[in-house]
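Only a single protein chain was left out; the remaining protein chains are all shown in position.
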Amino acid sequence: MRASDRRLPRALAWGAAAAIPALFVGVFFLWPVLALIATGFTSDGRLDLAGIPEVLGLERSWRVLGNTLAQASLATALSIALGIPAAFVLYKLKFRGRSFLRGLLTVPFVLPTVVVGVAFTALFGPGGSLHVLGLDRSLLVVVLALAFFNVTVVARTVGGYWSQLDSRQAQAARMLGAGPVRAFLAITLPALGPAIASAGALVFLFCATSFGVVLILGGREFANIETEIYRLTVQFLDLRSAAVLSLVQFAIVALALLASSLLRKKHERAYGMRHEERTARQGDAPVLIVFGATLIFLHVLPIAALVWRSLQGVKGTGVTFANYVALVDPPESSPLRGTVFDAIGLSLWIACLATLIAVVFGMMVVLVVSRKPRSRLLQRSISLYDSAIMLPLGISAVTLGFGLLLTMHRRLGIGFDLRTSIVLIPIAQALIALPLVVRTLLPVLRGIDTRTREAAMMLGATPARVLATIDFPLLGRTAGLALGFAFAVSLGEFGATAFLVRPDAQTLPVVIATLVGNPEPASYGAALAASVVLGVLSAGIMLGAERLRPAGISTGSW
Amino acid sequence: MTYVRNRSTARLVAISALPLAAALALTGCSNGGADEGETGAESSAVTIVVHDSFIDGEAFGAAAKAATGYDVEVMTAGDGGELTNKLVLTQGAPIADAFFGVDNTFASRIIDGDVAAPVDASILPQGALELANAVNPDGAGGDSVPLVPVDMGATCINIDTAWFAEQGVAEPETFEDLTDEQYRDLTVLLDPTASSTGASFMIATVAAFGEDGFADYWKQLDENGARIVQGWSDAYYGEFTGASDSGTRPIVLSYSSSPAFTVNEDGTASTTRALLDTCSTQVEYAGVLEGAANPEGAQAVIEYLLSSEFQQSIPDEMYMYPVDESAELPAAWAEFAPLPAEGQTHDLSSSEVQAGLQDWLRTLGDTVGL
Partner (left out) sequence: MSVQSGLVVSDVSVEYTNGIPVVRDASLEVVRGEVVALLGPSGCGKSTLLRAIAGLEPLATGSVSWSGEDLAGVPPHRRGFGLVFQDGQLFVHKSVAENIAYGLRVQRTPRDERQARVSELLELVGLAGYGSRSVQELSGGERQRVALARALAPKPRLLLLDEPLSALDRELRDRLADDLAVLLRSTHTTAMLVTHDEGEATTIADRVVRMRSGRLEP
């Protein structure tokens, strides 16, 4: 009797922890997206699926699908190829400045796509220092830019796993006469397999749904499903065709999530105390060279080009800070409302709210998803729930933005029009940040051995006390990182924000987009300068968050 | 121990309520817009939803309040096409009272979707009635119009006259010239699927060469080395010799107003010129949304858009020409950036455009491989 007394409130508490974030994602994501897709499949109040054969019969649809898969596969392969050496250097070697370098390599991932698009154009586009290579508007540049974001995802995931890996087997192989390459290929690489595969699935997902970069760098020739949905929805209001492509996107995302979750299960395991590191030696030279080249050519060069171009004035004025001055003291003709500080202030304020929502709901999700109940049904539900929370990463921002317009009119019993409220912006950003928070925190809780919790329980701790004294403190160690991720992502979020109806106030990414498209001669330079400002802000936040994490804990893989 | 559990549960509930509370707090200070019209008594609030190129909303709100007495709030909803589609999508549950920024390319979508409520035609200034009737399905002669023209412009091929003088090459003048061998690899155009300016140019070519002939023309452009880029600023500031040190091409798709921005320091000459035989007209419209909470306020704001005060500010603020013929243009505009003459432009009606646009783009995709 006493047991059942206790079971009910406990079930209610878990139910609430699962239901509240689910409700959030359901109301602000699933409902709008499904409503928009449903509109596409309805004509005159009836179900109309004629769009499916029609769209799938178009050669263009297949080309777009082909582009999507080709870009994502190539970028994933490149990210893995460059990410593994980076993982080795950053997680297996001991050297001064390593944690700074780790933090630095996280920065590209949170850089706004607008900024990266502008940076790569500044490098490879007309007038850029590498324009002579003739790579402007080529598949290679699109793939490079996608890899720019994602090398770090591979490095983190694989590195975190690698540092826990027992290297005695590989050493044994060396003793038996295998060369370092052979020992790596025969022993270490297969052991890293699950981590590589899980990172790969996630990177594939990011690349397949990339919007800003493909739109800016790829143009129509390299359109992917995401930019095609944008074109169909925003330019033509062809909701029928867009709905069909949304379903195709759903399918790709579901497959990538499924692959990711299957592969992840294999490698999420209890954290060992083992932690092997060593200093660099001569034999590491090739790896160090690859890592250095990745850093310089893939990461530093585009950023340097961006900074350099931001210091060029209007035609023929040479090096100048005029572009930055125009941000602080905008000329009358500038489309900038107020100064750049107003935009920064608004961006920070909105990002704070988005972070709060994402981190609190993310913690709840993580607590629920990390449970390992005995019931098969519960296990399945939890795994489904985990995937559902990831969906916002994989669905077009346009579909979300237009879907919100369709559904958020004075519903939910709120006495105002949410569609035109600024509140919708942090909500949309939190939806994007939530999956990242979950993926950052989840390995920590999944990594806690069930028996550690049992040990606490055997010492008399109630389930709630176990949560409070075991789960939460361990979570807290990575919370700083999750916080940083959520904040930087919301700060740079452009897609969803751009497709909402906005009160006449500009966030920093919107400022950049507005400046880029403005005919006033000085605007383009000001856009570059604003991109640098946004990049510095995101980078600073990420480096700060990285510092919040105590040394020696190599969590936060994906 | 029970005590401990309850406290933790309470904490969990408290934490989960936090973001919601924060969101509501934020709403408290930002809530406004169309709704106050229904929740308050007789409301003085009006919301206008505009495209991205509109002027500073706060400044506009202040000026409009001074002129109309209403509290005017401005919302942005993307470029002209995106704005139009959002208005069509929210037909019946409008996101604002008034709108501005739908151009002649998209006007028929607004009309066909019953998005706009009729506005009294008597508020239109000199010269604007004709533009209004061009998109009025009921034709001329009625007392009201669905769409109110506010400003206009033209997309035209621009050339770097300094470059042509330096190279000793004759300047091009017409569409046909652009396919001439001597202008090989000199032209930058905009992708009509990605840019409304690019779409406008494509529509001009359909008007000039017909639905059956325009694709051929594009094929010739392509064979003559025309480069097609995504955005206007990429083209103008990235590729055009007239506006960028790094530019390599002296012919670019831009606006009839662009030469006003390349005037030399003493204001005596411009280094670029718009080819007025290659233009298509763009007219931007405003209107009152069907089902608006405050239709009177919406009409008052539209009247303000047509006031001489606002019309006068259009060239400097939005790079367009006012529809009010009595409004004065800035000196550089009057001198170097005239609008093409009536009849000189290559235009199609809005309904023709809406009927054909997607097919034309598809055709171009097949012929030029865009």
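Lettered A and B in written order, each chain numbered from 1.
By our rule, contacts are C-beta pairs under 8 Å (C-beta built on N, C-alpha and C of every residue); 3 or more make two chains touch, one makes a residue touch a chain.
For clarity, every value in this text was computed on a predicted model and none was experimentally measured.
Within the set A:Ile187, A:Val287, A:Leu474 or A:Leu500, the residue that contacts the chain not displayed is A:Leu474.
Looking at A:Val287, A:Ile303, A:Ala456 or A:Ala505, the residue that reaches the missing chain in the full complex is A:Ala456.
Although one chain is not shown, part of chain A still touches it, namely residues 1-3, 6, 271, 273, 374, 376, 449, 451-452, 454-463, 465, 469-470, 473-474, 477, 552.
Note that in this section only the chains that are shown with their structure count from here on.
Rounded to whole angstrom, the centroid-to-centroid distance between chain A and chain B, based on C-alpha atoms, equals 33 Å. Listing the residues of chain B that touch chain A in their complex gives 1, 4-5, 8-9, 12-13, 15-16, 18-19, 22-23, 26-27, 30-31, 33-35, 39, 47, 49, 52-53, 56-58, 61, 73-78, 81-82, 84-86, 88-90, 93, 95-96, 109, 191, 193-194, 229-234, 236-239, 243-248, 255, 258, 261, 316, 319, 357-358, 362, 365, 369-370. In the complex of the two chains, the chain A residues touching chain B come out as 6, 9-10, 13, 16-17, 20, 60, 121, 125-128, 215-216, 219-221, 231, 233-238, 315-316, 332-333, 335, 337-338, 353, 356-357, 360-361, 363-364, 402, 405-406, 409-410, 414-417, 419-423, 426-427, 430, 460, 462-465, 467-468, 498-499, 501-505, 514, 516-521, 523-524.
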